[in-house]
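With one protein chain removed, the remaining protein chains of the complex are shown where they sit.
Each chain gets a letter, A and B, in the order it is written, and its residues are counted from 1.
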Amino acid sequence: MKSRTLPVFSLLVIVALLLAACGGTPTTTSPTQPAAQPTEPESESQPTEPPAQPTEALAASEVPAGTEAPAATEASATGGNLIYVLPTDIASLDPHALIETVSGMVDLQMFETLLALLPDGSVGPRLATEWSVSDDNLRWTLKLREGVVFHDGEAFDANAAKANFDRILNPDNALPAVRVLAGVTEVNVIDDFTLEIVTQAPFGPLPFHLAHYSLAMVSPRALQEMTPEELAQNPVGTGPFRFVSYTPNESIVLERFDDYWGEKAKVDMVTFRPIPETAGRALLIETGEAHIAAKIAPQDVDTLRGVDGLHVDVNAFPRVIFVHMNESHAPLDDVRVRQALSWAVDREAIANDLLRGLAVPATGPVGSGVFGYSKTENYGYDPDRARELLAEAGVEGLTLKMLVPAGRYQGGEEAAQAVQAQLANVGVTVDLEVLEFSTLLQAIRKPAAESEWDLLVFGFIPATNDADWQVYSQFHCDSQAPVSNNFSYYCSEEMDALLEQGRFTMDQDERLKVYKQVIQLALDDAIQLYLFENTDIYAVRNNVQGLVYMPIDYQFLNTVSLSGGD
Amino acid sequence: MTARVKASGQPTARPGLGARLAEATTGRQALGRLLHNRMALLGLIIIVVYVVLAAFPSILTQHDPNVQNLARTLEPPSAEYRLGTDEFGRDVLSRVLHGARLSFTIAGLAVILGGLSGFAIGLLAGYFGGAVDTVLMRLMDVLLAMPGILLAIAVIAALGAGIGNVIIAIGIYNIPQFARLTRSTVLGVKTQDFVLASRSIGSSAPEILVRHIIPNAWGAPFVFAMLRFSTAILTASGLSFLGLGVSPPTPEWGAMLAASRGYMRLAPHLVLAYGLAISTLVLGFNALGEGLRDVFDPRTAR
Partner (left out) sequence: MLRVILSRLLQAIPVLFGVSLIVFLLLRLVPGDPVSTFYGFDVGRVEDLQAMRHQLGLDRPMLVQYVDFLADAIQGDMGTSIKTRRPVATELVRYLTNTAQLAVAGMIFAVVGGILLGLIAAARRNSIWDNLSLAISLAGISLPIFWLGLMLVWIFAVQLSLLPSGGRGDWHNLILPAITLAAPSVAVIARVTRASLMEVINQDFVRTAYSKGLSEAFVLLRHVLPNGLLPVITVTGIQFGYLLAGTVLTETVFAWPGLGRYLVDAIKFRDYPVVQGGVLVIALIFVTINLVVDVLYFLIDPRLHSEAAK
């Protein structure tokens, strides 16, 4: 009866709107093309040795052949804006105010520490050129580098270093960095470029502590003139990059600092983009909108490996995921029961099938890149033996409560579910509870008598990359929760003696031997149930050269350059 | 103004609808009309099918929803696993069906909890009026001034995750809606002759409430409860999607969807299966609700 055009018209309008909205893009910005093309022929035609610092230093680095760029292009490769995708936003730009690796990664481009980690996991010079310890093992003397300036023009010297340490050590400031200086009683200026650090007791791991990013040097003028809130937003360091801008949850922009004392940055700028979504990070690198993407999720690896113009680096990451067994609760106080649980878990299946080969079965409590690691024999998968041991211990119909923090460890929740199913297989019922990290902390920071859980999925990476940081806090009697991280409430004189020996020994080779014994004892006593080591997965465009991974997940970006005019 | 239903994402009940709903809920006659409404029938069929399958998952699959087989993860649908397997090698179909059971439980109990509490509050506020009314309804305003899902998140943060707490969180978030609707209905009933008559012969307040007000005021909130089912299911799965719901390995749809989202490229059947499972059931409840509206609100009847 009436015109039929109106509904058709309206629908057309909707369709047109949707099309305009969705389809308008490809002509203007086709993201895949520009980044991918120029690099391709270049890197394939000249597969030569990687430049200066080799990535081989890493245990499980997996760099496809032919992707390393030629060192020869270095001269033409200066400049450009390196876009680096971070897994989360940073917490602070004040290095003393944080203990958190993503912020550490960003801060380490602008700030420097007195000593620095080397790619092989040991410690080398940075703002300090040499160091030694007195005969009584209590006084450390550091020679500082001369000719270093901060981004605000201030000179770096012993007084500047002391100002930093004094700020951290002052209890009124309540700075997290103070934990890395635990045991340090005073810091003295000997002369303009000589600094003395005094510890309460002999402390072998100190060089590793001085390499921790939270002890980075901030300009003394900034420390004097700025409030803590201002310091958190205006980083002034000595590093190869200088701060430009920070937009929370969007970007952190840095530029090259031309007066840097060391190897000057090759790129003009670095832009960090925090993308918490794993799929989003994968997509940004896939489309060429970014050069480096950190913390690629295991499920995106297969897809990214099939994309031209980029490669996936799967690096060993020395975080071991394990299960604390609460020894204050019977029958977990019986070593046979703990061993039985250890035999009942199929680490290979968890690492290879569930986590798709992107985790490595653990050999013991300490991760493979950490100073103090040594290869040991972990428990295998033997459910029959587990059942025997349980029967021997007279345990039947055991029900355990297991806690796991939500979204804290890569593969943590999945592994917890697998462990639950595998323990059910030997007759142990596990009630699984996933808790927010903050809630979990509240639940476990309690003395043994108040603890209400039996199993706790836990992951640990020693922030200093020195085993002491981890094993002392987890195995020593004095470290029992709530004081520190000994959530298993484990206590043995033999272990305590070893841990103290590791701390008081100044010779680093001697310390290595001590930690080998520590690790073996932890396995024999089945203190914890060691599951797997995480890997740290990066996706990198092929035009990125000179990227060197550190054992803990950060890199120094001054060595990185971009080729192909990207 | 009084029957206004706040920001809820639901097609909102219009002022006065409550009263009409109450009049029309006269048993068999209404049911007959409902069955003749195609929309309502579609909704009912979907819901019944879900109920049957949730009660007897073995009709479609013999697999246990929690048994893992790490050697057979992320398999596409096959004769053995009709909807494929998930990242633990568990049967997806079985998890979908057990998930339906859980969704019915959570949504049902949450709506009952929120509905009964809201009904009681609305009843008291509407009947007694004055200070009681002011205090109770301002309290409801406070609850309404926080977005529902944030309120639920805060409640779960306080109580901890778990099925029971999810039910409480969604229940709380439903209280003010029911309270407002009930209050407006009660205001209408209160001034009717039989109530005034009863009051004039000296009946006590509890007596009037039980004998006259409640029998005449429960209809609208009851029908509204039907409509709230879909929102409750969506909210529950949304909370689990944010990681604030049940503990694994409980097969909850939103939690499974969140977990499978990482495998969207490797195994798209997971995201599809869980998403369609939620959508279809919610569609069923919404269709039934739409049908109810058609039946009881002839002005907009189709």
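The working rule: a residue touches a chain if its C-beta (ideal position, glycine included) is under 8 Å from a C-beta of that chain, and two chains touch if they have at least 3 such contacts.
Remember, predicted model here, so these are calculated numbers, not experimental data.
> Check the options A:N81, A:T439, A:Q520 or A:T559 and report the residue that touches the missing chain.
In the full complex, the listed residue that touches the missing chain is A:T439.
> Which of A:A463, A:L499, A:I537 or A:M550 sits in contact with the chain that's absent?
Answering carefully, the residue with contact to the hidden chain is A:A463.
> Quick one: say which of B:A110, B:V246 or B:V271 touches the chain that got left out.
Spelled out, the listed residue whose C-beta touches the missing chain is B:V271.
> Thinking of the whole complex, not just what is shown, which of B:L35, B:A55, B:V142 or B:L196 touches the missing chain?
In the full complex, the listed residue that touches the missing chain is B:V142.
> Kindly note down the residues of subunit B that lie in touch with the hidden chain.
1, 4, 6-12, 14, 39, 138-139, 141-142, 144-150, 153-155, 157-158, 160, 230, 234, 237-238, 241-242, 254, 257, 261, 264-265, 268, 271, 274-275, 278-279, 282-283, 286-287, 290, 299-300, 302
> Given the full complex, what residues of subunit A touch the hidden partner chain?
Subunit A touches the chain not shown through residues 2-3, 5-7, 9-11, 13-14, 17, 21-23, 25-26, 29, 31-32, 91-92, 94, 97, 99, 171-174, 176, 178-179, 182, 228-229, 232-233, 248-250, 273, 275-277, 279-280, 283-284, 287, 436-443, 445, 458, 460, 463, 469, 472-473, 482-485.
Here, only the chains that are shown with their structure count from here on.
> What's the distance between the Cα centroids of subunit A and subunit B, rounded to whole Å?
Measuring from centre to centre gives 44 Å for this pair.
> Contact residues on subunit B for subunit A in the complex?
66-68, 70-71, 73, 87-89, 157, 160-161, 243, 247-249, 261-266
> Touching subunit B in the complex: which residues of subunit A?
278-279, 297, 299-300, 302-303, 346, 349-350, 353-354, 406-407, 413-414, 416-418, 420-421, 432-436, 439
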